[in-house]
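One chain of protein is taken out of this complex; the other chains stay put.
Naming follows writing order (A, B, C and D), and every chain is counted from residue 1.
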Amino acid sequence: MSSSNIDRRDFLRVLGISGAAATLAGCGNTSIESGAELVESYVQPEDFVVPGVGVYYASTCTQCGSGCGIMGRVREGRILKLEGNPQSLISGGKICGLGQAGVQVHYNPDRLTTPMIREAGAFKPVSWDKAMATLTARLGSSSTLSGDQIAVLTGEISGHQKVLLGHFLESFKSANHIVYDALSPAIGQAANKAVLGVEQPVLQIDKARLILSFGNDFLGTGPSPVHMAAQYARFRKAPRGTLIQIEPRMTLTGANADRWYAIKPGTEGVFALGIAHSLLQHQEYAHAVPAEIAEALKQYDKDTVSEVTGIHADAISHIAGMLWEKSPSLVLSGPSAEGHVHGFNNAAAILLLNLVLENRGKTLQGQASHPFPQLTPASGSTTALAKLNQAMSAGQCQALLVMGANPVFTAPTFVPFASNLAKVPFKVAFATQLDETAHQCDLVLPLLSPMEDFGTHVAGYQPSGVELAIQQPLMERLYPETRGLGDILLDLLKQRQPEAYKAFPDYYAYIKTAVTKAKPVFKSKSSDDDFWEDALRNGVLRLEAPPAALEAHAATVKVGKPQALETDVNFPFFFVPSVRADLRDGRHANLPWLQESPDPLTTVVWDSWVEIHPTTAAQMQIREGDILEVQSATGSVRAKAYLFPGIQPDTVSMPLGQGHTGYGRYADGMGVNPFKIFDPMYDERTGELALYATRVIIKKTGEHARVVKDEGATNLQQGRKLVATMAADQAELAKEISRVTQ
Amino acid sequence: MKVRMKNILVWLSLLVLCGTATGEPFVQGGAIGSQTDDGYNALGPVVEQPIEFPHNTHAGQMGINCMYCHTYARRSAVSGIPRLDKCMGCHKLIESVKDKPRIKKLFEYWEKKEPIPWKKVHDLPDFVRFNHERHIQRFYFREDRPVREVCGYCHGDVASMTTARRVKALSMGWCVSCHQKDHLENAATTKTSNGPNDCWQCHK
Amino acid sequence: MSLSNLIKNWSSLRVKRPYEDQYKDKDYKWAMVIDLDACTGCNACTTACYAENNLPVVGREAFSKGQAMHWLRIERYWGEGEHMDKFPDHGAQFLPMMCQQCESAPCEVVCPVGATHHTPDGLNSQVYNRCIGSRYCSANCPYKVRYFNWWQYPERAWPNPLEQQLNPDVTVRSKGVMEKCTFCVQRLTEAKNRARTEGRRVADGEVTTACAQACPTSAITFGNLADDKSQVARIWERQQIKLASDKQEKDENLRGYRIFEELRTYPSVVYLERVRDSEA
Amino acid sequence: MSKVHTLALYNDFEEAGRTLQELKAANLPGFRMDDVAIKSPIEHPELSEMLGKRPVYVQLYTLAGAVLGSTVGFTLIASAQANFLLQIRGGRPVVPIPPDMVLTYELFILIGVLMTVVGCFIAWKLPGNRSTLYNTSISEDKIGILVKADPLVIPKINEIFSRHQPLEIMGEQGR
Partner (left out) sequence: MIHTTDESDIQIERRFVPKAKDISEDIAWAQINKDVLRSMERPRLMYWVIFLASLALFSFGVYCEVYQYQTGLGVADLENPQVWGLYIATFIFWIGMSHSGTLLSAILHIMHADWRKPIYRFAEAMTTFSLMTAGLFVLVHLGRVWEFYYVVAYPNERWVWPNFNSPLVWDATAIGTYLTSSIVFLYFGMIPDLAICRDNAKGFRKKFYWFLSLGWQGTDRQWANFRVAYLTIACFLIPLAVSVHSIVATDFAVSQQPGWHITSFPPYFVAGALYSGCAAIITLFIVLRYVFRFEAYMTMPILDKTCRLTFAIAMVWTYLNLIEYASVWYGNDEYAKQTLIFRATGTYAPYWWAMNFLGSIVPFALAFKSLRNHLPTMMVVSLLLNLGMWLERFMIVTPTFAHGYYPWTWTGDWWPSWVQWGIVAGSFGWFSMLFMLFCKIFPTVSMYEVKEMVYHRFMARKARA
């Protein structure tokens, strides 16, 4: 591989002319042709570039924050498919569906191809010169903005992009880097911090013999689903661990549980304390908690807990018995337990079980300390958005830069983000594709896709040691009029601080310098160029580091009276939004593969639906496909009913992520957006939006439509042996041959 | 009566033979090494290329091995067009022809760093995968046949052409007729085998 | 030639398959094992299949009519009886279902034009260009894993520049042809060609299908059954599954089974039973 | 070319039958019963019997066709299956007997039927020279007796014809 920078970056540019045209003809070209197509023709390719042979390049997946290492298969200059990068411990050579769809971000037909400026209400394509001129007129060297007058709104972001953003804001003496995550795990992180001393402990799922999970969807939407799925696979091998899931609406993880319990929303903490109470009956655990907590726990006898949670009383002692039997165990809290007014308390109560069971250091560990804290991700929250919203509303914010966040779509109605946004005089969106928020901006700058740009990423969840993930282009840019975020930021910074950045002709040079500077940390003795080439080849820089210890603060757990959430006569149903592992908060709704990928539990595609328990549905005489109006205090949406047994009968659930109005052909008009019916409920402790605390009423509209799903007329096996199930004590897993354990 | 019976038998067996003869598909490939029209009107159209490349000079007069330029043939499914720097590697040094219009064109492309838009001459349908590597490995390396014969079986006597022109049918029956033949496993033995008779070997 | 072939090889032309040791002397017999206990139903495999095999995205309208083109679909069944009181107490039952590459495939017999047949590697092939779209194969498939191109997808499913993602090793199917899981035959062919050039057999793990490669829990194991030492062959052996048997005689605590074995299709895919802790 | 035709038309079969009997009894020189043909709108076997034995060979063609169809059919199908690109399908033998039998059976019938028709056409001497002596009323309701005989005996035959109230007697003109 050539070490010359220019060659390295241009290795794809010199490729041939046609490429894709040939394949699309498909069955069309059915006979021998002569002279109709062009041959792949090269000027000066790398030696290993052979037409007809795919070459794999390592990079990093940016579809979610997990930071999985990926390999892209490149042939004739086109990126064809992504695979997991075995060099990366996070992905372990595996990849999820969301990651696979990364290529569709790149090839999306609705991608932005040129900068656009809003003129007289409509976007007009302009040249980069004009766009940059507009940008620098406001934010360049002559800019007078400072402090709170400027803000940058992003989603979760890490690596050198984050660093550059920070520097950019610094140059305005501002620290307004607002990181917004509509599905922020901030409540749980706060609880972790309070009880265990760290925001995100490392879960050793494979080491646990019993996992008790309160709505934690670690297989679907957790902090690192691919890694945890691999751990889960080992967890299921001999000696086989048992998974018990307790949640109001079945998640993907719940669907894989050995035992699944439906619980009344918001009472997870009560149930956890009930188990704690039951566990404390054992001598072994008697001194695990402070005396006053032990005293308070006496209110949590199993009948009371059963009444509050709606789970049979025997289950409590049964689970407690299993926890006692199967050690080490792991107790997890998840979004459905945390997204309540008392969500922090719920999470803390659940974490208390880990302390009682002494799982610290066994199945729960602290993350290794990161040598480059400036690169670690800024974790998002909803409070940050609320703050920005206030500032915008007050007219403080003069310039707003948005990237990777779409609050116009995800902010609830009581956060009037869209209308406040209009008060900001200069709004710039950096995006690969227009979304609802970008549609409201004044200037839209088209970014390179993750398949075209360099970058560095640090995952928020580092399972073991530390990984610095490298992202490199897998393909020559599709549209010449697109640029990388890093390059734009550098340009701006060069305006603000010419001296500091003159050494870097572009972002590539910047990160290459920055990464090679870290060489000593990785104890590499090779030359700078070789170190960089190795990093690119492996796609990841790994540093083995011991896990940090966890603290134990049992006393921070508040044990009040066991109470159910009071019922609301006007809105009798709990509303549990479900987060789809592929669409997440809706940012991936523009990817056709994910739209067509059936939701694992309902198999619905391209749509929104309302999950309702069959018994409730029978009472209300609702059939599948009846269009229901789901009304909360703040708004209402309409969607088709889907009868779903994995849901608490007082609860209805809708998936998030659909209902886009300005996000391209694959997203627009598909389903509805339940973000818009959330009640203004906040976690008492953190002030975060409580996503699971909304109450709704269901009304039949009398309309009916066919639910678009893969499932046929039945969802039972009808006496056929399709999925056979064996009891765990019968199966001799230890004797089996398995790829996972080898 | 006896004679008649015999007649009928002869007549019937003739008919049976006719039946099986029609059972044989009628297209046959030419012999290996046959390098011109195989008698099935398979001559393709003349394809105009951006540069009228003289195969007759390179492969004919100079006697350059096909795979010196079509270097991917032995390691990829496609034989490929030589990369531009390969052409330049020689032609930079060959002063004598530098002024010829074709070479001037070549230099133009090189200076623009633009690949030459060669057109495909032997373009199989898109649902077919023909693997050059396997054929070259088998016949050139293992069976040790002359390269012009190995390539020429499908491409004809390119050494006598300027720009290449299709001279063989390249139809399915044409391919199969050769797969059906007994080919030596390698130069050292008399053991023979056929080409694959599996649809998926060629159909994708 | 054909007649002499007929007379010369009469006995071999009359062999019924499968029989035990059918692949003993062969180089390849591709087979698969899917561990249902490891499968979480996450759909990574299906998306990987879309990416690898140029599967068209049909859109909401066509999907609602049952015209989806997922070669590999994840089915979700709910338990019955004791497993389903009011709630699915033991979770959902996920089943990745794709072409089972039957050794005695019902689809092969009925195709009028022979567009589907059995390859020497034990795959159930589908030659798109030969297909005339009678759909008899799909009608006769007990697993219903054959998918028909009801629309001209090449024109609808890949608006520019999405078509650049298409895998050049796989045909883009036009309207009116049947298609199905191929065990990623383009990968197998490439690996076989490479191995043959190097004068060896494809090593275990050298090639795998897109679904197996993606699966985050490694629930799918793919390999060569003709190679005794391959992972797949060892699992088949350990699970006491015989390819040419329509009723397995195996120990009770072995999890391996094939779906609809009683129909005597002799599938090449072995599923390992899902395990649930009955005490939990 | 020495013989010429003559045709008499009769109203019904009885009359025609009597005519034939008389012709037969007359035993004229240069006239053979074999040269007599009846032309009638429907078949009348009794009348035909008077003309003597006139064997029909169509069945032989049928037999030949059936044998040909089955043997060639089977060989063709089986050798096509044993082609180089032999295809194993559904675990069945490459040359399976039951399907080939079904197809052989169909070919047996097809070729049998076609050969029957061909045989019949040959028996009708198609495409051959037709006698011009014909009257359209034959296809309606009249019965014709066509005689081919030596020109010398024609008047005698016509005389016999006219004894039985013929509607019309037609002779060949211009020869």
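One rule holds for everything that comes next: contacts are C-beta pairs under 8 Å (C-beta built on N, C-alpha and C of every residue); 3 or more make two chains touch, one makes a residue touch a chain.
Since the model is a prediction, treat every value here as computed from it, not as a measurement.
When the full complex is examined, the chain removed from view is found to touch A, B, C, D. Checked against the full complex, the candidates C:130, C:255 or C:274 give a single residue touching the omitted chain, namely C:130. Only one residue in the set D:21, D:139 or D:162 touches the chain that does not appear here, and it is D:139.
On the side of subunit A, touch with the chain left out of the figure occurs at residues 711-714, 716-720, 722.
Against the chain not shown here, subunit C presents residues 62, 65-68, 73, 75, 77, 95, 97, 106, 109-114, 117, 130-136, 138-140, 142-144, 146-152, 175-178, 260, 263. For subunit D, the residues touching the absent chain in the complete assembly are 37-43, 47-48, 51, 54, 56, 58-59, 62, 76-77, 80-81, 83-85, 87, 89-90, 92, 96, 99-100, 102-103, 105-107, 109-110, 112-114, 116-117, 119-121, 123-124, 126-128, 130-131, 134, 136, 138-141, 144, 146.
Just so it is clear, only the chains that are shown with their structure count from here on.
Closest chain to the protein centre (all Cα atoms averaged), using per-chain Cα means: C.
Here B-D and C-D were compared by C-beta pairs in contact; the pair with more is C-D. Seen from the Cα centre of subunit D, the chain whose own Cα centre is farthest off is A. Subunit C and subunit D have Cα centroids lying 62 Å from one another.
Subunit B and subunit C have Cα centroids separated by 35 Å.
Annotation for subunit D: residues touching 2 or more other chains are 75, 79-80, 84, 86-87.
Chain contacts: subunit A has residues 22-23, 25-28, 30 touching two or more partner chains.
All chain pairs that count as touching, in label order, are A-B, A-C, B-C, B-D, C-D.
Contacts from subunit D toward subunit B in the complex involve residues 67-68, 71-73, 75-76, 79-80, 84-87. Within the complex formed with subunit D, the subunit C residues making contact are 1-3, 5-6, 9-10, 12-18, 102-109, 111, 114, 116-118, 266.
Residue ranges on subunit B touching subunit D, taken from their complex, read 12, 15-16, 18-20, 22-23, 176, 179-180, 194, 197, 199.
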